[in-house]
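Only one protein chain is missing from this complex, and each of the others stays in its spot.
Here is subunit A:
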Amino acid sequence: MKFRRMARFHGLKRPRIRQTWNKYNLFNLAKSREPYFFSKTFFQQKWNAKAITRGYHGEHIKERAWERMFSRRLLSVVDMHPDYMARHDGSEQAAGRGSGLDQDPRGRKGLVVRNGSSTKPTPYMQMTFAPMERRLDVAIFRALFASSARQARQFVVHGAVKVNGMKMTHPSYLLNPGDMFQVDVESVLTATGRKKETSANKAKSSSSNSAEEAGEAEESTETEVPAVELDEEVVDAATLKEREVEALKKLMKRAKSVIESQSKEMSVKRKKALRALIKDVNSTMSRVSRTTSDTMIHKTGDVVDDLMNLLSRLEVGPEDAAKADKESREAEYATKEEQNLLRKAIEAELENPRDPSKPYATPWTPRPYMSAFAFIPRYLEVNQNICAAVYLRHPVARQGLGEVPTPFSIEQSQLAFNWYLRRG
């Protein structure tokens, strides 16, 4: 988003809470207070509440379109307990003068519990914007596949989203219960991951370090991911890398010792294999120890596969293992741990590779401030591994719990609901 537009979108002067994971939004959310209503007419109160709530719920949707979607029918459910239903037919609630017998007036002891009612009120008013949650773009945002509702909308328009296996390019498609939507994995990783360190970013990072200390707002608004974080990331990666390199070094040393000790007894084939192993380990080491990783690594998978194969052969050992003397056996036992460490390092590398061709920072790490916004409402079931989610049912209100994720209080939502009721 352009800076000027962003400054107004996440304004500090006239704050509006938005459907994004932006840090300014988080600040506005943390500092949000109930609006001052005492000197306002009822109309003004409703107008204000409408404006504020609509700033969050589908601000990218035209008012007329939302008015058509709005429903005064608010869905709710009651949890009925089968054990209660098996023991009672409901007549005990109509006993006496019609509202049940008061069995123990002192301590409400004899009252039937678990009959579906509790003392908590049902927050119906928090369901005002429930129809909005049916929209495909909003559901993608709620499933944590995009960092804002507008970005989710872009994913749909750009053809990165499938509904029930078919490409869907309408962000306003209303999901039906049971619909499964899938978002392109790379898009999700780009949207939710840290920003990549580019040359332009880097230049900014050196200046924004001092700028942040000086408290300059403008600088870091433009880069949503402040560049200070990138340094920390490098440090974390460096320690991990050191461990990997160490494991690889040990492996190489061992392979060399095996060749030296058993050079006479070994078959040519095995010798060749071991030499290839040393070569591969060398190349992997140089790859891992490269800090900037400028070069492309296409054969990552091949190298690691070869390594794994050789590792297993080394471990089992064909006919040489039987011939090997006591010392070498002991050495083999000692390296089991190292092998595991190496295997883990390789697996981690395979799972989350360092790949400069990606549009996000690799290895992938979540973007800052994501955790404060990370929740998945119960009407969705999400499988993060394949970036797919099922819209199970419409959001409902139950006792003490409104399922629509809304940052506003019940009073505000109620005023907004009253605005859309259009009854003077």
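Before moving on, here are some points about what is shown:
As a working rule, a contact is a pair of C-beta atoms (placed from the backbone, for glycine too) under 8 Å apart; a residue touches a chain by one contact, two chains touch by 3 or more; residues count from 1.
Rule of thumb we're sticking to: contacts and distances are computed from a predicted model.
Only one chain is not pictured, and the protein name UniProt records for it, out of "Eukaryotic mitochondrial regulator protein-domain-containing protein", "Checkpoint protein", "non-specific serine/threonine protein kinase" or "NEDD8-activating enzyme E1 catalytic subunit", is "Eukaryotic mitochondrial regulator protein-domain-containing protein".
Interface note: of A:M132, A:A152, A:I346 or A:C387, the residue touching the hidden chain in the full complex is A:C387. Checked against the full complex, the one of A:E133, A:D179 or A:E197 touching the unshown chain is A:D179. Within the full complex, the residue among A:Q19, A:S148, A:Q339 or A:T406 touching the omitted chain is A:T406.
Residues 12-13, 23-24, 26-27, 29-32, 34, 73, 75-83, 85-87, 89-91, 94, 96-97, 116, 123, 126, 144, 163-164, 166, 168, 170, 172-174, 176-180, 185, 188-189, 192-193, 207-208, 210-212, 214-219, 229, 351-352, 363-366, 368-378, 381-388, 390, 392-393, 396, 398, 400-410, 412 are the ones on subunit A that touch the missing chain.
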